[in-house]
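Omission of a single protein chain aside, the complex is shown with its protein chains in their original locations.
Let's look at chain A:
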Amino acid sequence: MVKRKLGALEKVEADLPNLQQKIRRDPKSYIEDFRAQHYQYESHREIFMAAPSSTTETGLISLRELIDFIAHVAHCYPDITKEFPQQLMDILSQHHLILQPELREKIVGSLVLLRKKEILDSATLLQTLFPILVSTPSKTLRALVFQKILMDLRTSNAKATNHKLNRTMQTVLFNLVTSDRTSSKGLWAIKLTRELWKRQIWSDAKAVDVMKEASLAQNEKVIVGGVRFFLGGDKEREEMEDESSDEEAIDMGQVRHQAGINKKTRSNARAVAKARAAVKKKERKKNQPHPLNFSALHLLHDPQGYAESLFSKHLQNTKSKLNLDQKLMVLQLITRLVGLHKLHIMHLYSYFQKYLTPRQPSVTSFLASLAQASHDLVPPDDLEPLVQKIANEFVSEASAAEVASAGLNAIREICARQPLAMNETLLQDLVMYRKSKDKGVMMAGRGLLSLFRDVAPEMLKRRDRGKDASIGLQKGDKKEKRFAEQSAGGIEGLELLEKWKEEERRKKRAELGLPSDAEDDEEEDEEADWAAWNVDDDEDSDGSGDWVNVQSDVEIDFSDSEDEKDGPPSKKAKSAESKKDDAPAEKEEESAEAKFSKLATTRILTPADLAKLQELREEAAINALVPGARGRNAAANVTRHRDDPLTAEEIEGLAALSAGKQTREERIAHAREGKTEQHKSVTAKRKERKEDQGKSTTNKEKARKKNFLMTLGKAKSKNKRSLVQTRAVLKAHQDRAKRGGRRGNVGM
């Protein structure tokens, strides 16, 4: 009898992946097979539930494979697999402690898969996974579950923010942190929140609230986690954003060109499609409005209360278990809050009193914190004794140069924020240190001097004031600032814009051949400005087209009327312009402040103007970083943002310069630091290696190195040889070669 040919499926006894593939293609025809496998799963589950901890692998197919199989095709048979997700969740939540690791991971994976297939909703999944994350002792499971939770939160927030889910999750985290303040479980809340904050998925006050509660916990790890978030979370977020925007650009033209040339394969086509998608996504991202992100410190409710409770709980409390580093971190947070929100905490400044000695470990951090905590609403009476103490303890001829420069820097930073904390005699004393021999101290002294030339020159001795300050004093526009006096605010970088405009106008007039200083009719200028209104977006034009109808009634003057038609501008506009005309003529000599306030108040800044302003601001920031023109200290003060923390490094300042003489090795290492390794040829490297190993040189090398004078005689005599002699030498050489060298190969 002829043997029947076996089909591929019949040979393989239990081939679930194959069945899975078939079911995906045609679910209807394979329903019976699926049903059978579902019963199979049910029976296996029954067996498993009878003894969850037993590790017997039952035959060909294990429960794990069945779960995997059903999870993959569950979407094809929703009515048969109705209870499947719930069963998985039950198994996981009841038995996760005793389950085999593989099975456990498979169940978690299957649940996530079901979530992807939208059989399960996010909230249920998170409700199942989160308790496990918090309670399981297994590290691998925790890592897996954490990753899955994070991924789920990200995907459900990918297209649009899922407010409902976020709110429930945040509430869960909040409760986790607040329910048991002594346990370290709050760490999970911190990890999750920080990660989501970094990715800008959560950027609201509720997330900040979770962290706030965490930093007020009783467990050290949780406290530190919360505090770290406030100190570094925003920076991390910015870095993440930069990173994601830095992805290398794909040259679409090149990709298309290559696809045209190369062999047309499916994978190539896919690569092109992928590149296209990436470019499109990037473009879309570029057009998106910049997300409005407040830093965590700004989103706090009641910063005063928060700072106070932090202070009393962790720093003033004698029972607090934090070590010095952790305390410093808390102190940094408190002082940043104080500086940023201009808070006042009663005992904060007296708290510093005992830490301000040069022997205190990491005293520079304390100094930085103190400087951070001072702002112009702090009563000078609070700060003055501290400044005095720093001056006494740190700054003296007897103290080390590093110490003195740190003290001076700290005093400068404090006084930059609250100049009233300084008195005249002390200042004049300290300023003398600019004559110090040590470079660090000298620079610090100069910094202090230039600061006071700027803020309160009358406190300095007459000869220390410098030219600008003296002139200013004489004219009387440098007035001493009183306590809590506020200056009127302007738009940052507006003077740059004005200067730029002035230059542009001058250039234009130079082209036209007019005297560059004369006043031209502003109207023309204005017109140009309005024309530039829609420089970068054309979509707006039809929007403003609608507005044209309105303009005749309400007399709001708008660009289009002036650009295209020669229609008379409305009365109001005209009067405004005429005012503008005479304004600059009168107030030519007015101070700069008045000038830029004028620009902002008399003109409407067009989007083009704002874009230019932004550009100029960035340019200025970059220029400030370049050493030269202005003093470095001034530049540092300009570039500092209010949100940026003051660090211990800044207090230490140039202390490195006064660190005493370096050893030779240190100097060499310092000189080498930036340099890349010199190129060496392969032979040179080999030679070096040979020498290192102490091996000998070849005869050739020896000959090459031989003293010239020693070779001279032989070379001379070679010239004088007769033919016979030459022959004899050659012959001898040949013989020698045959023999195998001078000593010969006699033994063989």
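Miscellaneous remarks
Just so it is clear, contacts are C-beta pairs under 8 Å (C-beta built on N, C-alpha and C of every residue); 3 or more make two chains touch, one makes a residue touch a chain; residues count from 1.
The definition used in the following text is that contacts and distances are computed from a predicted model.
A single chain of the complex does not appear, and UniProt lists its protein name as "Pre-rRNA-processing protein", one of "Ubiquitin-like modifier-activating enzyme ATG7", "Pre-rRNA-processing protein", "DNA-directed RNA polymerase subunit" or "ER membrane protein complex subunit 3". Touching the omitted chain from chain A are residues 4, 6, 10, 13-16, 19, 31-32, 35-37, 39-40, 42-44, 46-47, 49-50, 56, 58-61, 737-738, 740-741, 745, 748.
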